[in-house]
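Note that this complex is displayed minus one protein chain, with the remaining chains in position.
Labels for the chains are A, B, C, D and E, by order of writing; each one numbers its residues from 1.
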Amino acid sequence: MADIFDLATTNLLSPVILFFVLGVAAALARSDLSVPEAAAKTLSLYLLFAIGFKGGASVAAHGVDARLIASLGAGVVLSFFLPFIAFGLLRVMTNLNRLDAAAVAAHYGSISIVTFVAATSVLESRLIDSEGYMVAVAAMMEAPAILSALWLVARGAPDGGRMDATLLREIMLNGSIVLLVGSFAIGAITGQDGLEKIASFIVAPFTGVLCLFLLDMGLVAGRGLREVRGQISMATVAFAVLMPLIGSTIGLGFGLLIGLSAGGVALMMVLSASASYIAVPAAMRVALPEANPSIYLTLSLGVTFPFNLTIGIPLYVAVASAIVGVN
Amino acid sequence: MADIFDLATTNLLSPVILFFVLGVAAALARSDLSVPEAAAKTLSLYLLFAIGFKGGASVAAHGVDARLIASLGAGVVLSFFLPFIAFGLLRVMTNLNRLDAAAVAAHYGSISIVTFVAATSVLESRLIDSEGYMVAVAAMMEAPAILSALWLVARGAPDGGRMDATLLREIMLNGSIVLLVGSFAIGAITGQDGLEKIASFIVAPFTGVLCLFLLDMGLVAGRGLREVRGQISMATVAFAVLMPLIGSTIGLGFGLLIGLSAGGVALMMVLSASASYIAVPAAMRVALPEANPSIYLTLSLGVTFPFNLTIGIPLYVAVASAIVGVN
Amino acid sequence: MADIFDLATTNLLSPVILFFVLGVAAALARSDLSVPEAAAKTLSLYLLFAIGFKGGASVAAHGVDARLIASLGAGVVLSFFLPFIAFGLLRVMTNLNRLDAAAVAAHYGSISIVTFVAATSVLESRLIDSEGYMVAVAAMMEAPAILSALWLVARGAPDGGRMDATLLREIMLNGSIVLLVGSFAIGAITGQDGLEKIASFIVAPFTGVLCLFLLDMGLVAGRGLREVRGQISMATVAFAVLMPLIGSTIGLGFGLLIGLSAGGVALMMVLSASASYIAVPAAMRVALPEANPSIYLTLSLGVTFPFNLTIGIPLYVAVASAIVGVN
Amino acid sequence: METHKAKRVAIIIEAPMERRLTNALTEAGVQGYSILPVLGGSGRSGQWTREGQVGRSGMMQVVCIIRPERLDTLLEAAFKVVERHMGVVTVSDCEVLRAERF
Amino acid sequence: METHKAKRVAIIIEAPMERRLTNALTEAGVQGYSILPVLGGSGRSGQWTREGQVGRSGMMQVVCIIRPERLDTLLEAAFKVVERHMGVVTVSDCEVLRAERF
Partner (left out) sequence: METHKAKRVAIIIEAPMERRLTNALTEAGVQGYSILPVLGGSGRSGQWTREGQVGRSGMMQVVCIIRPERLDTLLEAAFKVVERHMGVVTVSDCEVLRAERF
């Protein structure tokens, strides 16, 4: 318990979190501080590139594990399955209509890669190892949740959601997935040799770049929060805190079942707990244009993301370490 | 004396200065070399982030000093006070009207953070320590000069300048100040621990990034100079060389009074000598739209900035070292 | 021979090449993965800055060589001369009209700096030294080919091509040349001292940045290939593979004649073999607007660039090493 | 100089719908269009800005210059795409040089 | 397709004034606007470009589509902001789909 608090404090006072807080504060205070769109997009390409490559190189180093397939499968199942829980909760807890509830649910089945990145950097600083292929699990979890959400909508209103071949291809081949999986594959192919060649680009400056990116995320989240003040009910906000706790518990179960390491279990919890704010929102604008974007963006980026970043990650890491044990 | 020349030559032949010169030359020769706006803005975010954080971490390491408060106070006083000297000089030396003179004066009371950054990197390469909180002094000096300038205008023509609550908030919360102060605070909170985590992002590549940024500044300055050829009197140009000498002398006095180290005194001189070309111009466009921007931009970015970069900084460092003595 | 295959495989499985392949694959699969324009431009500025500076610093370290002048001269001669061979080949092998053939020929006389950069990084990883001034030779070879192409057009149709003083200045002072030559000069002036100051910006992360840049080049090349499917004859494609082989052979001759090291000969071959896709296309749009850009861009960026990257470079390095011998 | 009557259609549409719109235009036989950036804005669904955004969010603008007689075909094709979406469709009169190109 | 008459107001204004302008528009009851980038230009006060700029400099463009009867309110609100500033205000006729949105 003391350990959790200790971990939480260390986490809260890390530069990474503090820059996020700075961003939120600056946006709420209406400062004109801003990161150019091109820079934000590039920082996010960098993070995908680095995290994918490092995951692949680590798989190359530690060998492929029987658990890899099980983990990928678990990821797909979780992503399909979590939206149903989220949808049920939303319909019970909040007054969101079917469409908005389904759109929100899609976000919680999918994942936030920055939350994942932040968690790996906490694990690293705690010297806790994790399976390199968890980054591939992250990629597997991006898309299935969208299908579940559209199915939930279609059940209620036959012409509610639009899913067609084009959209399916767009979702499966969206830039984040392609870069993450591609870098993972290249990392796996080129291994330690490849990693050494580019380590001073993707390893050494990583945390610093993450700080800058989280400053931007804080600015965007803070701007969003300023906009929606008072438009979203407390019950809806409560969902955005409850759902990651439920998600992470289910993720914990899957992680233990598969027999992952403490770090792997923690990451499985983080993935299940996190909510998408890039790929899914774009898909929702195409497939469910009538759903209100400010609801799902606020919950995912404005509430769940900061919750996971500050409280969630240290909690999941502590729980996973306590149950699995860190060697 | 020999030391000053030596320092000046070393400085002039450093990559940082030479890239600035390359930029000016390319612009004057009408090369289409250019740095994308988003890149220039991002480089400048990086410099603010790095310099702020390093300053904060250094304060955390060396402890808070009784001189900190005095220095911050000195910064505010200097920023309020220097515009009056600048204004007086301009009205005597040049034929600028009241409005243009006040607008120019605001720039010279405020500061140029890149000049400050370049000076810290000269100090570092000379192994001269300086107080980490000088970066906070820089932040304090950004805004007050604007108020002085508007007061100077208002005295002459009651409805001359526009200052309202919105503008005041914009000035105090402008992006550069928020990022600089925020990074400083985060550096101070997370200390050496935090610095270690991101050192390979903000320390190691710093000088290289500064080169690229100064290339861009050179391009912008050179383009400006090409535009205004012959529109600005020699007397006005002379002001832009004289004023940093006067400013730095006053800064020297304050620095000695407070009892700063040689490096701290040099930085106080640099801050007093430098002229803003980002925050103040934007504020002037809002508050004194009738003032001619090409005058203040040319003086600040086209004359005073290169003067400080090439001659000013080595001079101030040499004077400060000679008077205070470097241990 | 075994050595060539070995080198080719190592090269093909290096992260740099694999990221290019990832880019091409993503574009062909119509993924929306993309690098912001500002980021791509900035990455390219970084590469020019780094490669130029390192070349200059190396010249400062190893001293100026009698071969420097000869190499620069050879570069100019090659750039003037290669377009005639390319033009002849195109008129014989393909059904391109005079205008399109001349425009394509201009590209093959000029050079691709990224191909050059990729080759230097192969040399480095093989620990083969090369003359630092080869980067200056690269700069010399950018422009002359354009004049040859315009002369070829003018011979056929008096008012075919437009060359005027403005265009000439634009070509000679285009951003890439100015930054490359400028950085080279600054590297030569500041030498090892300067290099040390910025090494952790331009040396350490270099290969990683190159990966990201080649991902982008792959995306652009792949998008281009998708667009032109079936519009370009097989014979034209064959030219784009044959010409680098011819070019590199001629480059080999010049390199041996001058007495360059194995690395220098390899780079001379690479320069002769590579085709421009930045400076020359822009010049062609101005000077030969009637020439079809999709032909020259597809050949240069879609065929020759990947050919050199994957097969050409290891081949040229192996040949140069075999003939000159690596100490 | 000789100019010819034409219509300028400007469609502000959500970025994730851009490719669908341009595909629809192409299918409807539109010969040319240009895509212009939008940095931010405000409307019934609130305020937005592109600053710091990572995903494909916000609005874009697609501009088509076409012959007056082809306007209706274009508008119908465009309307099918924007129908359920945020966005603004405006049409204005203009004159073009080199009318043979349209 | 059915279209309705509207006005397109395009205001090129100095970047540091952008927020003041959009605030003034909002206060004047304007329901929607879009902000478009301007990369450079030339005018009585000389030439400028956004290239390599670090601060909030140069011009931006704010575009509003409004019902004709609301034009004067908008222009008055806009004029108060641009009055002492560089900038260009143009108004043109256009037609809109989905007029109920304006």
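We take it that contacts are C-beta pairs under 8 Å (C-beta built on N, C-alpha and C of every residue); 3 or more make two chains touch, one makes a residue touch a chain.
As the structure is a computational prediction, the values presented were derived from the model and not from experiment.
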Please identify which of the visible chains the hidden chain touches across the whole complex. C, D, E
Contact set of subunit D toward the excluded chain (per top definition): 1, 3, 6, 8, 22, 26, 31-37, 60, 65, 92-98, 101
Tell me which stretches of subunit E touch the chain missing from the display. 12, 36-44, 49, 59, 61, 72, 75-76, 79, 82, 88-93
Per the touch rule stated above, subunit C touches the missing chain via residues 34-37, 40-41, 44, 166, 216-217, 219-220, 223, 227, 277-279, 281-283, 285-286, 289-290, 292-294
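Keep this in mind: only the chains that are shown with their structure count from here on.
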Label-sorted list of chains bordering both subunit A and subunit D is none
Between subunit B and subunit E, the fewest touch steps amount to 1
Determine whether subunit A and subunit B, two copies of the same sequence, contact each other through the same residue numbers or different ones, counting it as same when over half of the numbers at the interface appear on both sides. different
Just how far, in Å, is the C-alpha centre of subunit D from the one of subunit C? 39
Provide the C-alpha centroid distance between subunit D and subunit E, rounded to the nearest whole angstrom. 19
Quick one: report the Å distance separating subunit B from subunit D, using the average Cα coordinate of each chain. 45
Among the residues of subunit C, which are close enough to touch at least two other chains? 32, 36-39, 200, 204-205
Could you list the positions in subunit E whose residues touch two or more of the other chains? 56
Tell me, which pairs of chains are in touch? A-B, A-C, A-D, B-C, B-E, D-E
